[in-house]
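This part shows chain A:
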Amino acid sequence: MDSQQFGSTDKGLPPGLTRRSRRRFLQQAGQVALGLGLTQGLSSCGWRLGNVRSGPVKASSDELFLYTWAQYVDDDLLRDFQAKSGLKTIRELFDSNEKMIAALQAGKGDSFSLLYPSEYFIPKLVKAKLLAELDHDRINGLNNLMPQFRRSIADADNHYGIPFAWGTTGLIYNQEKVSDEIQDWDYLWKNKEKLLRKMSLLDDYREVIGFCLKTLGYSINETQPDRIKEAYEKLSRLKPFISSFTTDGWRTKLAAGDLWIAMAYSSDAIGLLKENPKLRYIIPKPGGTRWSDWMVIPKSAPNPNAAYAWMNYLLNPEVAANVSQRLAVTTPNAAAIPLLPSELQTNAVSYPPPDIMARCESMTALTPEAEKLYAKYWTQLTS
Partner candidate 1 sequence: MAQLLSQTSSDTNVQGALDIELRKVFKVFDGEAAVRGVDLDIRQGEFFSILGPSGCGKTTLLRLIAGFETPTAGDLLIRQTSMVGIPPYRRPVNTVFQSYALFSHLTVEDNIAFGLKIQKMSRGEIQARVFEALRLVQLEPLAKRFPSQLSGGQQQRVALARALVNRPTVLLLDEPLGALDLKLRKEMQLELKRLHQQLNITFVMVTHDQEEALTMSDRIAVMNGGKLEQVGTPSQIYDRPQSQFVAEFIGDTNIISGKIEGSHPAMLWVKSDDGEKIQVQPTMSGQRLLTAGRVAINLRPEKIQLLRSDPRQDGMALEGMNCFEGSLVSTLYLGTHVNCVIRLQSGRTLLVRQPSPETVSKIAGPVYVLWSPQDCLALALPE
Partner candidate 2 sequence: MPRSSWTQRLEPYLMLAPAGVWLFLLLILPTLMIFQISLVPDIKPGDLVNPSSLGNYLEIFDPIVLWIVARSIGLSIATTVLCLLLGFPVAYWIALLAPRRWQNLLLLAFVLPLWTSSLLRSYAWISILRPTGVLNTILSFLHLPTLDLMNQLPAVLIGMTYSLLPYMVLILYASLEKLDRRLLEAAADLGAKPLEAFLQVTVPQVLPGIAAGVLLVFINAIGDFVNPELLGGPSSMTAARLVYSKFLGASPDWGMGSALSALLIMFVTLSIVLLLKYGDKNARTL
């Protein structure tokens, strides 16, 4: 199919789909071309599949090149940053970590001053030697961060990055359609006939297999083959009853009543709950994932000074509080929380109480073998 149709802008999508989301289907087909923009040198002995380019940087010193999720920037933010720092920001968007890394590896590493990978993805980037180490002397306000983000498994001591936003993965459901108070993930299995094609799961194999592992009493980062298989088999029993695996498509359908329950990121839920009081977001027992998206600087970044300026700008508690409210993201900036309106501070979706947070687990990078196994089962599950 012609790929130019998928380089969709907000204008190109029907109402209801225009709202910013962390992930969107077919968001950046330009990356398809990028991901396949393979050639560096067709040398005599062969060619390489993509390459990290290290060449002279052509960016001028007053420009910042961002590569981020759609939800994480808006024009107000860029304008305010320009007013405060004098730096002009050029943004490009991605809708999955895989597309981002594909773009980097295809040689676009020198096009971005700053990236927003998910936490569990940082080790992958580090391993691929794509990231520059942070110079902590140039960062102000690192101590403003919540403690758990200063001791991340993926990036201990904020060696490569600092978090921008975080959230949980849970269930969002329409209370008019589902009168029960859902407590548990197993609710889906127990009521599958009633919920036939009224529920959707995320189109993300780590999240879906992860929560199922959790219901079996294992870790979301499980690597034992028999346990992964067990989770796959359990999911297979649910599959005939679900409407689809979708990361984005559930939102309009839930509002319209075509779906009753959807597995969702809390960041997507926050905005919807504001508009639709019938909806409810929960983190079912025995728990879900706690994810976070971070800011890192590629090795070949043009104008890293601008990247530091951007990080410092966002570490400012006032800015962080502002951003958190406007973009409906949960901030990892502890100093910003007291600046938020009180109803937001106590919002259980944005800032779940400690007992619920205790149920949640962070995603970590898997071993290559486990990753293969997850992928294999995921293909079977979605076929």
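A few notes on this one:
Convention: a residue touches a chain if its C-beta (ideal position, glycine included) is under 8 Å from a C-beta of that chain, and two chains touch if they have at least 3 such contacts; residues count from 1.
Picked so that all candidates are chains of the complex that A comes from, given by their letters.
Worth saying up front: this structure is predicted, and the values here are computed from it rather than measured.
Among the candidates 1 or 2, the one in contact with chain A in this complex is 2.
Residues 1-2, 5-6, 8, 12-14, 17, 25-26, 31-32, 35-36, 38, 45-52, 96, 98-99, 101-102, 105-106, 128, 197, 203-206, 239-240, 242-245, 249, 253, 256-258, 371-372, 374-375, 378-383 of chain A touch candidate 2 in their complex.
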